[in-house]
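As you look at this complex, bear in mind that one protein chain is not there, while each of the others sits in place.
Here is chain A:
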Amino acid sequence: MTNKEKVILGVIGADCHAVGNKILNHALTAAGYEVINLGVLVPQEEFVNAAIETDAKAILVASLYGHGEIDCRGLRDRCREAGIEDILLYVGGNLVVGKSDFTEVEKKFLAMGYDKVYAPGTLPEQVLADLKEDLK
């Protein structure tokens, strides 16, 4: 048993982009977190179940393929229903189809209940810094 803080990592929906997922896994592990990496093609309920089973502090959702808007909607409600309403929810990637103004995208996903929304091209260091701050 370790007393490292646990975070859930995964690529949501029908998305199979694996590279960023592997790099984040590496960076989070190196930073001392215990990463429960669900990999690609992860349905919402699998994120929630994994968070409950492991008592994780955060769920880090990635979506690269443009269906993020459909796939990510409702995850906060699902967490609430499952009794983990206060869990940190981060989301990042290429979240919508088409080139769009990121501030609009950020607003949309914050309204969906995500705590942090990351633009394309965000490096792992940014996520690590935010996680450290939010888990204080």
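The criterion applied here is as follows: contacts are C-beta pairs under 8 Å (C-beta built on N, C-alpha and C of every residue); 3 or more make two chains touch, one makes a residue touch a chain; residues count from 1.
The working rule: contacts and distances are computed from a predicted model.
> Write down which listed name, "Putative xanthine dehydrogenase subunit C", "Glutamate mutase epsilon subunit", "Lactose/L-arabinose transport system permease protein" or "Glucose-methanol-choline oxidoreductase", is the UniProt protein name of the chain that is not shown.
Answer from the record: the omitted chain is "Glutamate mutase epsilon subunit".
> Thinking of the whole complex, not just what is shown, which of A:5, A:34 or A:69 touches the missing chain?
Of all options in A:5, A:34 or A:69, contact with the hidden chain holds for A:69.
> Just the residue numbers, please: which parts of chain A touch the chain that's not shown?
Where chain A meets the chain not shown: residues 13-19, 21-23, 26, 39-41, 64-67, 69-70, 94-99, 120-121, 123.
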